[in-house]
Structure formats: structure tokens, C-alpha cells
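All remarks here apply to the structure that follows.
Here the complex is missing one protein chain, while the rest keep their positions.
Chain naming follows the written order as A and B, and within any one chain the residues start at number 1.
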Amino acid sequence: MLEYFFRRVVTLFFTLVFASIIIFVSLEIIPGDPASYMLGINAQEDTVIALKKELGLDKPKFERYLIWVKGMLIGDFGVSYTYRSPVIEMVGERLWVSLPLAIYALLLSTIIALPVGIFAAANRGKILDFSIMGFTQIGIAIPNFWFAMLLVYLFAIILRWFSAGGFAGWEDGIILGLKSLTLPAIALALPQASILARVMRSSLIDILSEDFMKTARAKGLSFKKALISHGIRNALIPVLTIIGLQFSFLMAGAIIIENVFFLPGLGRLIFQSIAQRDIIVVESVIMLLVFSVVLVTFIVDIAYVIVDPRLRSSIL
Amino acid sequence: MMPLLKNKNLSNLSFSFWVGSICVLFVFLLAIVSFFWTPYDVTSLEISNRFKTPSYNHFLGTDHFGRDILSMIMVGTQTSIAVAMVAVGIGILFGLPLGLIAAAKRGTFFDDLVMRFNDLIFAFPALIIAILITAVLGPGAFNAIIAIGIFNIPVFARVARGAALTQWSKEYILAAQVSGKGTILISIEHIIPNILNLLIVQATIQFSLGILAEAALSYVGLGAQPPIPSLGRMLADSQTMISIAPHMAIFPGLFIVITVLGLNLMGDGLRDYFDPKLKVSNS
Partner (left out) sequence: MKFFKNIFFVLLVIPIVFSVNAFASKTDLTVGLQLEPPHLDPTGAAAGAIDQVLYSNVFEGLTRFASDGSIIPGLAKSWDVSSDGTTYTFHLHKGVKYHDGSDMDANDVKFSLDRARAEDTTNAQKALFAGITDVNVIDSHKVQVVLDKPNGNFLFNLAWGDAVIVSEDSIENIKQNPVGTGAFVFDNWVQGDRIELKKNNSYWGAPAKLEKATFKFISDPSAAFAAMMAEDVDVFKSFPAPENLVQFEADSRFKVLIGSNEGETILSTNNKMEPFNNLKVRKALAHAIDRKAIIDGAMFGYGTPIGTHFAPHHPAYVDLTGQSQYDPELSKKLLSEAGFPDGFTTTLKLPPPAYARKGGEIIASQLRDVGINVEISNLEWAQWLEEVFRGKDYGLTIVSHTEPFDIGIYARPEYYFQYDSKEFQKVIEDLTAETNPVQRTSLMKNAQKIIADDYVNGYLFQRAQLSVVNSKVIGMWKNSPTQATDLTAVYWDN
């Protein structure tokens, strides 16, 4: 057990080192630099060099890599070249948009998908089931940025119920903030809800054919009662796994939606920083995202082994 | 006859499979026709003729440069299909051997390495990396292919490894080993034909994901460059004009939906066909 744990820690370590090298190297070879970007087309060459020096970009590559990695080890993710504020602060600020957006989208998709999936399973094989499944297929096939454009057209331009973009902030009240996240959350939620509804349905159908469900029915429970008291609860396990997966997807996957709606979230920060060649921000934010994914995988792996003794014996 | 079609009857294919096939066939036909003929030339601009709504002359209207939208969509689907298809090809070309070798050498350091490599790539946020790759290599259809293809490699490696592992535990493989066949030969002669159905299903799924990814990349300006039309860029262009000419936004999007929907339905149909057990829950 200890040996397994140790081995996983070593792989975790090497994965992170490897990831940091990939990230650093690919951002080194990307053409363009933040100093020229900031100074524009009238700047003199010596000014660009002076600014590079001020930003610490004149140091050798390897040294910069070491500074970056050392900083991260003590929780210092560097200072943005363009904004001159600490990356960790910028990320923290953007999380106030990205995190609520992801949660909002997840809530929406769950609230819609679970009843729809249950409903489809209960009416399995009927025309209703068939059309719901058809709709979920369309929901998966729609590019979310296109759906977002259509939402903007309908709700912001024609009906004028929502503003087409931007984030109102939380200072003026939660409702105002939520309002500006509503269209983006819907755009993000549609494909997720479609997937979730399908998972809910098939998981429930699987459960319905299990013996204990048949026993429950035989004991005289009505179909509806059996469904609610035994079926749904048991069917939720795979659904929860999917919801967990979707959450991490929504955090990083909202990048295009954040751009369509002009939300100052994490995705747009990365997008903008790539354009401005604010390399340190791009590096650190991607590293943070990779780290969170790798860490979650690590914890899940360890947890499985602790929970499931069969796995343990196969490993040891 | 390959094992995947053994004892199978085409009539077992589901209704949704046929609907999907028709969608896919329709889009592919348009793309193929556009190699030889389009209603109008997509590179000639006629600004006085812009923002025309759909009519007999222009079935889907014209865009902000007076180009025929139907013609642009026809050529655009050609780009999407080509990019997604080659990206799937890259995934199979590199992922399949990796997965097969990992399965053949299961439990070894190499196997572990492949799996960790998979985890590593999966840990990266895909779209951000694709944007980075195209920023490094410059925008263009070819670089979009690479950006999408890289993420297909671990997918196929994982599927191939998983499926091959179950095959390796079967008796007929044991028999082949006893008869003195080498690992590589067994992988090629026995494993691949038996996991082909899973690979086909996965390829269809990755194909449809590739279409969506290409649309997203060219929407942010990193796909095929003008004057080659691409559906994603058409949508990006239409965004500021949606209040003047909504048809510019609606039709290219619809074609993406039709293509992806068709491929997904086909994929589901094929999966049910190959594995009737699953059909119980997924009819």
C-alpha cells in the first residue's frame, strides 16, 4: 500500500515537472513578446530593450524557468507583465466570475437533465422518450458558441431582456450578477444537460432491470413508487460521476463562451494574455489548471485503492 | 469476412443509424460536389449584392461581401470534414500502436509510461492548448489538424489498450502464442480485427468532436485562412451582422449541427449494432 502510494506520488511529481517544461517551452517559442506588444509601432528599439530588462525578460531562458518553478513551489505565481499585478490575485478575481458561472451552468443542467432523464426512462420506448432523446442528440450537436449567438440575438437584441455581454459585478447585488451570467450559463448548460439526461435515462433503465427492482415490484410497490424509492437513488451514482467530470470541464471549457459574452473570467484572462504575450500569466494559469486536474485524479486513484480492497490486492 | 460483420444482419441497424447516415451522406455529397461545382464562385466578391436574404438566385442568401452563402457552406464543410478526418487519422496512426504495445506489454514500465502520458495530455485544457499550438505554428487548416489530432492520440491509445487487454486474456490468443506467433504478429492478425468495431465507434465520435473543434478554432480565427471559407469563421463574421442579416448566422450553424448530429447518430447506431447488450439501455 505504502509502496503504491509512494509510486503515485513520484508519478505525480514527474507529471507536473513534465507539464511545466512543456508549458514553458511552448510559450518560449511562441512568436512575439510582451514588451513590443505594449510599446507599439512607434517605439524605439532601445526602449523595447529597456522595458524587457525591467520585466526581467533579458535573463537567460533556463534561469527564468527556474525562477518561475521556484516561485510556484512557495505559492508565488509571478507578476503579470502587462497589468503588473500578481497572477494569483488576478486568478482570484477572475474566479469570482468563472466559478459562479460553472456552478450556475451545472445547476441549470442538473435541474433540467435529471427530471427529463427520469421522465424519458419512465416512458421508455414510447414516442415521448424517442423525441426527448432526439432533442438531447441535437443539444449535443449544437456548437455552444453558436447557441450563445442565437441566445444573444433573441434575448438581448430582439427582446432586450438581458444585456448581450459584460458582467455587472457582485457589488450591486447577487441578482444583478446572476442576471449577467444567465445567458452564458444557459449556453454552457445545454450540451451538458443533454449528456446528463442521456446518462440519467440509461442509468435508470439499467437499474430498472436489476433484480432488486423486480423484487420491489413483486412486493407490490407501484412502478412510480419503486422508481422513486429505489430506482432514482441508485441510478444517481453514475450521474454524480458525470457531474463531477463536467464541473472541471466547465471551469476550463467556458473560454469561448466567456469571449462571446465578454465575461471577465478565467478563460478570457488566458485568451487575452496569449494575445498580449503576457507569458507568465498564461504559464501560471495553465499550470494551475493542470495541477488541479492531476491532483484530483491522484486523490481519486488513492481513494479507490483505500475503498476497494480487491484493487489493493491486485496492485500489491 | 472480418469478425465485426460476422453473423450480422444490416436490418439490425437502428432507425437512428439510418437518420444519421442520411445526414452525413447529405453533407458529404455537398462537400464532394463543391470540388467540381458550386452555384457561385466563393472567391469573387460583389459588395453591391450583400446581405441578400434567401431567394431563388441565392438559396441561402448572400453575406457581407455579396458571396453566395450556400456555395461557401459547401466549400466550408469540405474544410471541416478534411480537418476532422485527418485529425482522427493522426489519432489512430499514433494512438493505436501505442495502445496495442501497452496492452501487449501490460504491467511493464512502458505500459505505465503510455498511461501516464495519456493522463498528462488529458490534464491539459484542450481548447487552450489548441489555441497555444496554433499561436506557435501560426493559424491555418494544417495547424488546426495538428492541434486537434494531438488530443485524439491518447483517446485511441486508451480505447485500443482497454479493448486489447480483454482480447489478450482470451483462449484463442493463448493458442496463437503457443503456436509461436510473436507479439506484433498477434496484435496485427488477431487483436486489431477483434477490436475494430470499438475503434470504428470511437472514430465516429472523435470525428464529430473534431468537426465541433474545427468550428470553434476557426470561430476564434485559428482555422483555415481566407479566402478558403470555413463554417466557424462564417459564424464569427456574422456575429456583428446578426441584427441586419440573421441568415448569415443561422445557416452555417445549422450545417454544423446536421453534420455532428449525423455522425453522433451513426456512432450510437453502430455501437448498438456491434454490442446488442448495450442496446437494452440505449435503444
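The working rule: a residue touches a chain if its C-beta (ideal position, glycine included) is under 8 Å from a C-beta of that chain, and two chains touch if they have at least 3 such contacts.
None of these values were measured; they are calculated from a predicted model.
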Touch criterion as defined above, residue of B:Val24, B:Leu96, B:Ala135 or B:Ile250 at the omitted chain: B:Ala135
Selected residue (touches chain absent from view) among A:Gly56, A:Gly71 or A:Gly165: A:Gly165
Full-complex contact with the absent chain, from A:Lys59, A:Arg124, A:Lys179 or A:Arg217: A:Lys179
Interface residues of chain A (partner: the chain not displayed): 31-34, 36-44, 46-47, 50-51, 53-54, 82-85, 90, 93-94, 107, 111, 149, 152, 156-157, 160-167, 169, 175-176, 178-179, 182, 259-262, 264, 268-269, 272, 274-277
Footprint left on chain B by the chain that the document does not show: 43-45, 47, 50, 64-65, 135, 138-140, 221, 225-227, 239-244
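One rule holds in what follows: only the chains that are shown with their structure count from here on.
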Whole-Å separation of chain centres (CA-atom averages), chain A against chain B: 22
Residue numbers on chain A that touch chain B, as the complex places them: 11, 14-15, 18-19, 26-27, 29-31, 125, 137-138, 140-143, 145-146, 149-150, 152-153, 157, 202, 205-206, 209, 252-253, 255-256, 259, 267, 270-271, 274, 282, 286, 289-290, 293-294, 297
Complex contact set, residues of chain B against chain A: 16, 112, 116, 119-120, 122-125, 127-129, 131-133, 135-136, 208, 212, 215-216, 219-220, 235, 238-239, 242-243, 246, 249-250, 253, 256-258, 260-261, 264-265, 280-283
